[in-house]
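Apart from one protein chain that is not included, each protein chain of the complex appears where it belongs.
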Amino acid sequence: MVQRMLKTVVGVALAGAFGGMAIAQDSKVADELAKYREALADGNPADLLEVKGESLWSEKRGPKNASLEQCDLGLGPGKLEGAYASLPKYFKDTNKVMDVESRLVHCMVTLQGFTPAEATRQWYSKPGKESDIEALVTFIGAKSNGMKINVPATHPEEAKMAKMGEYIFYRRSGPQDFSCSICHGQEGKRIRLQELGNLTTQQGAGFAMKTWPSYRVSQGAVWTMQRRLIDCMRQARWPEPNYLADSIIALETYLQKNATGTVMETPGIKR
Amino acid sequence: MNNQRRTVLKSGSGAALLGMLAAAGLIIPGMALADWNKAAFDAKSMADALKALGAASPADSKDVQVTGPDIAENGAVVPVGVASSLPNVSMVAILIEKNPNALAASFVLPEGTEANVQTRVKMGQTSNIYALVKSGDKFFMATKEIKVTLGGCGG
Amino acid sequence: MKLKLALFGALSLALAAPALAQKAVEVPGGKYAKEAEQMFRGSFRADNPSYWMTRLEQDETMKTCQQYRDNPPRKIGEKLEKLNAATIRYPVDGKLIGDWKEGEKLAAVGTGGHIGFIQPDPPGRVRGGNCYACHELAKKEVAYGTIGPSLHHFGKLRGNSDDIVKYAYDKIYNSNAFSACTNMPRFGLHNWLTPEQITHIVAFLIDPESPVNKD
């Protein structure tokens, strides 16, 4: 009897020890991962692009030989501080809800005289081929660093876009039955080792949105939010939506609305 | 810059190495890459790379450390460094055993520069990383495994 | 009479309550749902190959799951589960346990099936099950996700009875046969994995020699 009890006690203790080991292994992985991310944070190659974006912003370019300094990103011509954090928003002059990239392209067209095709030809970089848009968006984003995301979507057109974004967020299709919500609709989950976050909450959406644009070490490039979301759809094994498509802007509006109030930390650096 | 480094190299076993490279026709005066140790960087295996660095059989040393996390979230950028408390360290190098070419980078440290250098390297897969240190005219080494993990959505 | 009416009122309220609770969850997109679908469909290049565009089609399961934000009422869920159970097909030789080593490879591969102009998969890219994206399996793989439950020691804990083997096969073939609107893809239904490949993953889960059941 005593022996049996002893066995049980030892068994429980052993099970406890093994359980503890499993947890210890997980927390060690988490510690080393944190170390990895910390080591990357000091020395973000996005900083190089930010400098380039700054000079592109004031450089006279295009058929009209004009700079972008009079570009109105929603807070008035040339006002950059906090502009990224308050986009997408409705613009009277185009009668559209626009995100930072569609507005930037609008300025390149109206102020500098580029055609939309010229302005967006290299909307993302490839090895050896830099993207002006990536540089400019990194620069514009950094001007909102430390500021709160502020997309309340109170204008009826903004509210509508946020709602349409919500529709796309839950839309399931494709050979993997995916929707955004499959991975990003629950708390505390991760895919492989990457935390996902529940993008339907302020905390989750805020955590995700505050660090963009971000340098992605796996890609060796800064990704804008358009690039990020278009790639999500590629990963869902869907065809790619067009650059600056309304459905991407709708998703951005939905996510920024959810994230509103979160302090920006951009440019970020991540896997 | 080149003269200064050549002096450093010559003072150690690098002289033999230079001679060897010159003999192999790898060093042509005036060539842009005249000083870059092509043989070491082209070496496929650890052993060949060490040989080309003039450090055929370095001793393991507790006074040498590979710094960096045990896990890399992506192999394209892995923060690693070399640190050593050995005296008179004049050269350090980082080698990645399972990369197509083992040698990633080498550093010549003039007097006054600390034996503590950090950089970022690419790793094709989980591998041992070696830190090579030249202290006086002897070579020492330390190793550490870094796990390269795959990311979520699968590329 | 008055009492009857009051009773009737209370009853209908009680009956209405669950319906109301269900109604509280709005259809994603609300009144703009239709317009949002049109907008989404209009976001793609006109010259995309048509087989790419078929990936935007939604079957009844997808549509219903979206409508209920992946949390359908039980009755509707059961209907979907029946519908999906009916799709399951088995290998011609009837063997449901394949080679765990092949399964181990498939579990780790996350590539395949990417289309588009920016980063499509190169031709001949292996299409895997990407199990580790969501599940813990063999202990030695530390980079596992947590969207799905841990499957470490799957066979060790559950044994290898015919029922367990069939359950594992069916679940991978069509996850929605068991829980409608689950996050897990329907690997067999979409021909993402062949029946034979599914048997390999089953072996990876069940075989006592598989690293899933070691350590």
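For reference, chains read A, B and C in written order, and residue numbers begin at 1 within each chain.
The working rule: a contact is a pair of C-beta atoms (placed from the backbone, for glycine too) under 8 Å apart; a residue touches a chain by one contact, two chains touch by 3 or more.
Just so it is clear, contacts and distances are computed from a predicted model.
**Student:** The complex lacks one chain in this depiction; which UniProt name from "Thiosulfate oxidation carrier complex protein SoxZ", "NADH-quinone oxidoreductase subunit N", "Acyl-CoA dehydrogenase family protein" or "Urea ABC transporter, urea binding protein" does that chain carry?
**Tutor:** "Thiosulfate oxidation carrier complex protein SoxZ"
**Student:** With respect to the chain omitted from the figure, which of B:71, B:104 or B:148 is a touching residue?
**Tutor:** Selected residue, touching the omitted chain: B:104.
**Student:** Which residue numbers on subunit B touch the omitted chain?
**Tutor:** Counting over the whole complex, subunit B touches the hidden chain at residues 1, 4-5, 32-33, 35-37, 41, 76-79, 81, 96, 99-101, 103-110, 112-114, 116-123.
**Student:** Which subunit A residues touch the hidden chain?
**Tutor:** 42-45, 47-48, 51-52, 127-128, 217, 220
Heads up, the rule we're going with is that only the chains that are shown with their structure count from here on.
**Student:** Should the pattern of chain-chain touching be classed as line, ring, star, complete or other?
**Tutor:** Chain contacts: complete, every pair touches.
**Student:** Could you say which chain's mean Cα position falls nearest to the mean Cα position of the entire protein shown?
**Tutor:** A
**Student:** Taking each chain's centre as the mean position of its Cα atoms, how many Å separate subunit B from subunit C?
**Tutor:** That gives a centre separation of 48 Å.
**Student:** Taking the mean of the CA coordinates per chain, how far is subunit A from subunit B in Å?
**Tutor:** Using C-alpha averages as centres, the distance is 37 Å.
**Student:** Give me the residue numbers in subunit C that touch at least two other chains, ranges are fine.
**Tutor:** Answer for subunit C, listing residues that touch two or more other chains: 114, 119, 132-133, 142-143, 145.
**Student:** Touching two or more other chains, which residues of subunit B qualify?
**Tutor:** Answer for subunit B, listing residues that touch two or more other chains: 71, 149-150, 152-154.
**Student:** Mind pulling up the subunit B residues that touch subunit A in the complex?
**Tutor:** 68-74, 76-77, 79, 120, 149-154
**Student:** Looking at the complex, which residues from subunit A come into contact with subunit B?
**Tutor:** Residues 28-29, 32-33, 35-37, 39-40, 43, 190-194, 217-218, 220, 235, 271.
**Student:** Could you list, by residue number, the parts of subunit C that touch subunit B in their complex?
**Tutor:** For this pair, the touching residues of subunit C are 108-112, 114, 119, 121, 128, 130, 132-133, 142-143, 145.
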